[in-house]
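Dropping a structure here in structure tokens format, bear with me for questions.
Note that this complex is displayed minus one protein chain, with the remaining chains in position.
Letters are used for the chains, namely A, B, C, D and E, taken in the order the chains are written, and counting of residues starts over at 1 for each.
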Amino acid sequence: MTIKYGPIEDREASPAVRAVFDDIKRTRKVDDVNNFWKYLANHPPTLQRTWESLKEVMAPGALDPLTKELVYLAVSVSNGCQYCTASHGAAAKRLGMTEEMFGELVAVVGMANETNRLANGYRVPIDAAFEQ
Amino acid sequence: MTIKYGPIEDREASPAVRAVFDDIKRTRKVDDVNNFWKYLANHPPTLQRTWESLKEVMAPGALDPLTKELVYLAVSVSNGCQYCTASHGAAAKRLGMTEEMFGELVAVVGMANETNRLANGYRVPIDAAFEQ
Amino acid sequence: MTIKYGPIEDREASPAVRAVFDDIKRTRKVDDVNNFWKYLANHPPTLQRTWESLKEVMAPGALDPLTKELVYLAVSVSNGCQYCTASHGAAAKRLGMTEEMFGELVAVVGMANETNRLANGYRVPIDAAFEQ
Amino acid sequence: MTIKYGPIEDREASPAVRAVFDDIKRTRKVDDVNNFWKYLANHPPTLQRTWESLKEVMAPGALDPLTKELVYLAVSVSNGCQYCTASHGAAAKRLGMTEEMFGELVAVVGMANETNRLANGYRVPIDAAFEQ
Amino acid sequence: MTIKYGPIEDREASPAVRAVFDDIKRTRKVDDVNNFWKYLANHPPTLQRTWESLKEVMAPGALDPLTKELVYLAVSVSNGCQYCTASHGAAAKRLGMTEEMFGELVAVVGMANETNRLANGYRVPIDAAFEQ
Partner (left out) sequence: MTIKYGPIEDREASPAVRAVFDDIKRTRKVDDVNNFWKYLANHPPTLQRTWESLKEVMAPGALDPLTKELVYLAVSVSNGCQYCTASHGAAAKRLGMTEEMFGELVAVVGMANETNRLANGYRVPIDAAFEQ
């Protein structure tokens, strides 16, 4: 049998895990945490570190939260992570992403993946102007 | 010997290729095109189709041009395309990306690549709430 | 209709395929082979070559079998191959991987994928000290 | 200091390594082997296994050698492996790939990488017709 | 709730979308379009541009349509896109790909992904002969 975890629900959670779950719920204003957090809870240090990192990285800054979430979604689509595409699509939608924005974002992700390979195929050297 | 192209410079370009180069220079308000275009010019249909597609995909829409360029840069960093990271970093900078924005963007790309793998490892099932 | 194979079961297998199945079962001390082998059996040369290669590559050496299996699992998680993550998780568990080890391994895979992109984004040059 | 190998040249090679080098030169009708083989020679079991596998996989079959080399090149471009793009470009050229064929191949690789991400973004379900 | 599109069926399609569907059906001689097109139809500009690009890129040229489809399939397998592997496997089969050809193609894709990493691990420098 493989290592196949089940989700850790709130009621089964250790105090340390429940503290993280509570902070997620408070920060995101939701009643329950995503499966991602329930599964990560199988390894509490990873749950804690990931949540703390995400809070820091996704906070409003020079980039606003919606832009950050759009970037996160774009990378998830690019990497083909189905879970992440679904969950970050939800997050972006909650922050204001419309269907038209999503359509344009997916189009950009597609083009970027195309031109990355064109650059690979022709082994294009970096322009001197970019090294300044 | 491999297939190793050199760049097609303006003066060597066929009329069809020069027409594309001129449109790029006009649209981007630059005096010369990037190496990417000079190398793509070895296959004129690809040069033409790629430029037309990029004009359409990167035009202002529900997402503004800077946001689109940030997404393009994020995918390029995620894919490890050095050329694309350099050229789209330049493009984003011209459109208003600051060093702080870049630092935050790279941090998001890093986190997304990390959590994508955490989701893979725990084989997290997609929440029912995301299927609505 | 696409090319969609079904699994080749023992009883339907040609002698050459059954010989490979038997060797897998003998080597791994199992009663039946994984779906991976049953599907590869649709192309007997690939089945044979893959099994022979795996026996060689995964044999005890300077790295012990558990370490090799952990590396295999890490790459599978990194690449997002669901089948491989499940099957190599099972293999690693049989060789002694505990849940804590798995949690730590997934954390390392996540971090490596994160810092790979940070290195991409900042286009970090290789230190001279590494070229010695 | 990192692990940084140098190439193993013919004259420094062990008899086992030289035997592989000779077979490569004989099979490919060349005077010297590529850097790939010289560097793999640092781990003779890998050198031997890789060469034997390649001979088997790339032999004429239902697919002819040029088609197989085009596929190999396409994957190398797709993965962004600069060495592999250069060396398999050379191999494909020797087998008859023209510049026009290369241009068309790179265009296909680009499109495939684009539409793969479009399918990811819209999480397109597999048509029933494909499961027959 | 995430952004989760449903397929746009012919009868619900706008005139612009239906025009693309009709062209696909006419060109491919089929009665209905794949799910890929039905989902892309949620963003009509992307549907249109993708179909026009594919027609151009996959047309007979220096490479024949079957070879182009084999390359497309190889990249899809390499990238792990399940949808694309299924749909391009179907397309290749319609153009003449046999089970033996498919088995050989998958074997090449596997080998290419293996040797790409060997080249990475040993950081093999590009041979001077490839720069000519």
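Assume a contact is a pair of C-beta atoms (placed from the backbone, for glycine too) under 8 Å apart; a residue touches a chain by one contact, two chains touch by 3 or more.
Please read all numbers here as calculations on a predicted model, not as lab measurements.
Colleague: Quick one: jot down which shown chains the absent chain touches.
Modeller: Touched by the chain not displayed, across the whole complex: A, B, C, D, E.
Colleague: Pick out which of E:Asn35, E:Ser53, E:Thr67 or E:Thr85 touches the chain that's been left out of the picture.
Modeller: Residue touching the chain left out of view: E:Thr85.
Colleague: Touching the hidden chain in the full complex, which residues of chain D are there? Just list them.
Modeller: Residues touching the hidden chain, for chain D, are 1-5, 42-43, 45-46, 49-50, 79-81.
Colleague: Mind listing the chain E residues that contact the chain we can't see here?
Modeller: These residues touch the chain not displayed: 77-78, 80, 82, 85-86, 102, 105-107, 109-111, 113-118, 120-123.
Colleague: Need a quick check: the contact residues on chain C for the chain that isn't drawn.
Modeller: Counting only chain C, the missing chain is touched by 4-5, 34-36, 39-40, 42, 46, 50, 53-54, 57-58, 61-63, 67-68, 70-72, 74-76, 78-79, 81-84, 86-90, 98, 100-101, 103-105, 107-109, 111-116, 118-120, 122-127, 129-131.
By definition in this document, only the chains that are shown with their structure count from here on.
Colleague: Please report the smallest number of touch steps linking chain D to chain E.
Modeller: Minimal hop count between chain D and chain E: 1.
Colleague: Contact counts by the stated rule: is the higher one at B-E or B-C?
Modeller: B-C
Colleague: Determine the centre-to-centre distance between chain C and chain D, using the mean Cα coordinates as centres, and give it in whole Å.
Modeller: Roughly 21 Å, centre to centre.
Colleague: Hey, what residues on chain E touch two or more of the other chains?
Modeller: Counting only residues that touch two or more other chains, chain E contributes 1-2, 4-5, 42, 45-46, 49-50, 53, 57, 79-81, 86-87, 89-90, 100, 103-104, 107, 129-131.
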